[in-house]
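Every protein chain except one is present and positioned as in the full complex.
Letters A and B mark the chains in the order given here, with residues in each chain numbered from 1 onward.
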Amino acid sequence: MRVSCLQENLAKGLSIVGRAVSSRSTLPVLGNILIEAKNNQLRLAATNLEIAINCWIGAKVEEEGAITVPARLLGEFVNSLPPEPIDLELSVRTQTLNLHCARYTATMKGIDASEFPIIVTTGADNDEAPALEGTVMELNAAGLRNMIDQVAFAASTDESRPTLTGVEVSFKKDRLSMAATDGFRLSVRSTHLGESNGPGEDMTVIAPARSLGELARISADADDDRPVQVIITPTRNQILFQIWGKRDDGRGNFHSVELVSQLIDARFPDYNAIIPKNYNTRTVVDKAEFLKAVRVAYLFARDNNNIIRLSVTPGEGDGPGQLQLMATSAEMGDAVNIIDALVEGEGMEIAFNAKYLIDVLSQIDQTQVVLETTQGTRPGAIRPLGMGEDEFLHVIMPMQPPR
Amino acid sequence: MNATLASETNWPVYGHDWVVQLLQRAIAPTGETGSAPARLGHAYLFTGPQQVGKTTLARAFAQALLCENSDRAPCGECRSCRLMAHGNHPDFRLIQPLNSDGEPDRENGLLRVEQAAGIIRDVSTSPMEGRYKVFLIQDFQRAHPHFANKLLKTLEEPPAQVVLALTASDRNSLLPTIVSRCQVFDLRPVDAAVVALALRQQWDVDAEQAELLARLASGRLGWAVEQQTLPDGLDQRTAELETLWRLVGANRIERMAFAASLASNRDNRRLFGMLALWTTWWRDVMLAQAGALDACSNVDCKSELQRQADALSDAEVRRYLETLNRIEGYLHHTVNTRLALDVLLLQMPSLTTHRV
Partner (left out) sequence: MSQALYRKWRSQTFEEVIGQEHVTQTLRNALRDGRIAHAYLFSGPRGTGKTSTARILAKALNCTGPEDERPCNRCPTCVAINEGRMLDLIEIDAASNNSVDDIRDLREKVGFRPSEGRYKIYIIDEVHMLSSSAFNALLKTLEEPPPHTRFVLATTEPHKIPATVLSRCQRFDFRRIPVPEITAHLRHIVEVEGFQADDEALTAMARSAQGCMRDAVSLLDQMLSFGAERVTLEQVHQVLGAVSSESVVALVDALAAKDVTAGLTLIQQLVTQGASLHEFDQQVVEHLRGVMVLKMTGSPDLLQDLPTELVARMEEQANQLPLAVTLHAVKRFSEAAPALKGGYQPQLPLELAFIEAIETTEPKVVESVVVDVHAAPAAQTTPVAAQAAPQPTGQPATRPATPQPAGDPASTAQETAEETPPLDEDAIRKLQSQWKEFLAMIKQTCGFRVQAALNSVRDIAISERSVALAFGNNTFARDMIAQSDTLHQVGDVMARFLDRPVQIDCQMGEKAKVSNPIGVSNTPVLDEGPDPLIEYALSDLGAEVAS
C-alpha cells in the first residue's frame, strides 16, 4: 500500500471512526483502525462490535493495500501534524505502516487487515465487491436527524431490559416510524417516505438508541441535499446508514460515511396499547411558556419524586382557560405557576414527572403544543401543533399524587 | 493445531472424549449442513480441576459452533477458525476475572458487576459475522455475588443466537441458581496415557519424559504442557525433590531457616508449585505405606519413596497431607506467610534418627 492524502481530511476521518473504537476490548484488533487504500480513496474503519463506522476520504493511491494500526496512537499523531499532505506506506513483510508528513516521520506496528471484523458496505465505492443486498430506502438527512432527536431520548438506559434501550424502526407501506419507550413514557415519530423511496416491504427492527445518537452526530457534517441511504441486511441483524459528505472540495471533509449497527434481537412492546384512543380534555399552550413554567415548578418538585400537578381550567365564555402547575416540597415550600391555555372539554387534574415533561418539550420546535388527557389516572399525550396528526406523539404515564 | 488427535472427534482437545462427543451431537444440524442444531443449549458449565482443560474445551466448542465449514468439528482453516486461533473473532468474547486495575487476574481477580452489565448489553445485539455469539466466562468461582446475580436472567433466557460457556473449579463453589441454569460438564482428570500421547504428538516430548510428566500431572494436561514449556521444568522438580528430602532429614533449625528464606521473598509461582510437588510426594509415600506403590506419581523415585514409607509413621504422613492442604488454603487467602510456612515445615514428618 502506498497512498497520500491531506492531513485535515485524514484527521476528520479518524475523528469520525474513532467514535467506534473499543476503549477496552479483549480483542487486540479492535483497538486498531483499519486503513485501506483502493480506487483513489482511503477507507478508514473501526468497530466496537455494536457500531461499526466506515469513512472514505479522498486520496491519491499509488499502490492498493490495507493494514490495521493502533487507533489512539494514529489519531493523536495525525492531529499533531501540520496541514500538509501525508504519505502512508505499508511494509507488507513487517506489517508496519510508515507515515510521512512535512518533516515528521513515524512507523507504526500493525495487525494484519484480515484479522479485522468484516464490516458490510454498500459497495457504492467499490467496483469489485458486490453491492450489499438487503432492503434499501432513502431518507432526507436533516429529517432523519430530527426524528432521532425526538425519539431516542425516551429509550431506557436501564441495561437490565435491553429491548427498551433500543428504538423500534419500522417501515410500513410508504411510512417510516421510530418509537422508543422506557415503560413510563413513549415517543413515536413517523414520516412519509415517498413512492419510490420505501423499502417495498413492511419490516420492523430494533436499533440501539446509542447507535442512532451516533448517526445523528455524524450527519451534522453531512450534505443535507443528498439522501441518506438505509439498508437492512437480509438476515435482519444489521442496519446500515450511508451518509454523503459536503460536496465542495474543502479541507477537513469526508467523501462518505457508512455507519453499521448491530440490531437488538427481541420483540418490542406493543406500544399501540399505551396510546390513548381519545381524550376528554384538549389543552393548547405556548410551548416556550409551558417549558418555562415546568422548569420553575421542577425546582420544588426535585425533592418529591419530581411530581408536579397540572390543573386544567376551561375558560368562561369567550375568555381563555388556564393551565396551573403546582409543585410541593415538604421541606422547602411550594410553587404555583399559571399560563394561558385554550381548553376544549372539561377541567381536570393530573400529575406528571417534571423531568419527563422537560425532556419532551425541549425536543419540540413548534411554538404551540397540545396536551390531551382523559382522566388523572390515564396516560396523557403531547403533540406539537402544526405537525401532521401522526407525525409526532409523546405519551407520558401520570404519577400517583402522594396522599 | 492440526496434528492427528487422539480421539476420533477431530476437536483440538485431548481427553474428555465423552464431553466432546456429547457436545458434537448437541451442535449437529438437524438436517443438511448449515441448518440449525436441534438441541443446542444456551448455557454450558465446564467444571474441573485447574489446568485439566476446561478453557481449551470451551474454546474448541466455541470454535466448532462458529466454524464456517463444518457442522461437528472446527476445520481449523476457515476465516472463523483463524480468527479464533488469533483471539480476534468478533463473535467470541472471553470474560476473565479482573484485578482492581481492570487487568485480567485469574488468581486474585474478580468477575465484577460492571462486566455483567457489559455482557447483558452485549448479548442483546446480533452477531457480527457468524450465526452465534459465544461468551466464555472463565473462573466463575471468582465471580462477585453481584456479577452472578446480575447475570441470572441472561443465563436463563439469552437471545436465541447467544451461547454462554462458563468454566469453574467446581459446581459447589457457584450459586446453585447459576448451576441449575446450565448444562453441566464435570471434567475429570485426563488419563495419564492420553496426557503422554498428547505430549508426544503435539509438543514433541520424548516418550520417557512424556510418561513421567503424565504421571506427575495427575490428569491435568495443561500442567504437563506448562512444565515442558518451562526451560528447566523437570530439572526444577529434581531440585525441589532433593530439597524436600534434605528437609525430611533436617533438624528444626534448618527447617526454620528454609521457611524463613521462602517467606522472605515470597514467590507464589514457586511456592504453590512446591506445595503441589510436596503433596504429590507425600501422597506417594502414603500410597507406598498402604502397599500401593505402583499407583504413585513419582515413578522415577520408587526406592526413595519406599525408604521414607518404611521409616515414617503412617499417621504422621497422613496428618501432614492434611496440613499441606490446610496451609495451602491459608497461603492463598491470608496473611502471615512466615507463620504458615513455619507450621508447614515444623509438622513435616522427620527422619532424624536420634532418640531422647
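Here is the rule we use: a residue touches a chain if its C-beta (ideal position, glycine included) is under 8 Å from a C-beta of that chain, and two chains touch if they have at least 3 such contacts.
None of the values given here were measured: they were computed from a predicted structure.
Engineer: With the full complex in mind, choose from B:Gly87, B:Pro189 or B:Gly233 the residue touching the hidden chain.
Structural biologist: In the complete complex, the chain left out is touched by residue B:Pro189.
Engineer: Specify the residue from the set A:Ser160, A:Thr204 or A:Gln368 that touches the hidden chain.
Structural biologist: Spelled out, the listed residue whose C-beta touches the missing chain is A:Ser160.
Engineer: Contacts of chain B with the missing chain: which residues?
Structural biologist: 18, 22, 25-26, 28, 36-43, 48-50, 52, 113, 116, 145-150, 152-153, 156-157, 160-161, 163, 169-170, 172-173, 176-177, 179-186, 188-189, 191-192, 218-219, 251-253, 256, 275-276, 279-280, 283, 286-287, 290-292, 295, 297, 313-316, 318-319, 321-322, 325-326, 328, 330, 334-336, 339-340, 342-343, 346-347, 350, 352, 354-356
Engineer: Could I get the residues of chain A that touch the absent chain, sorted low to high?
Structural biologist: Residues touching the hidden chain, for chain A, are 160, 163, 181, 183-184, 186, 266-270, 273-274, 305-307, 353, 377-379, 397-400, 403.
FYI, only the chains that are shown with their structure count from here on.
Engineer: Under the touch definition given earlier, write down the residues of chain A that touch chain B in their complex.
Structural biologist: Residues 24, 26-30, 47, 49-50, 52, 111, 114-118, 159-160, 162-163, 165-166, 208, 235, 237-238, 262-266 of chain A touch chain B in their complex.
Engineer: What does chain B use to touch chain A in their complex?
Structural biologist: My answer: residues 79, 82-83, 86-90, 93-96, 102, 117, 120-129, 150, 153, 159-161.
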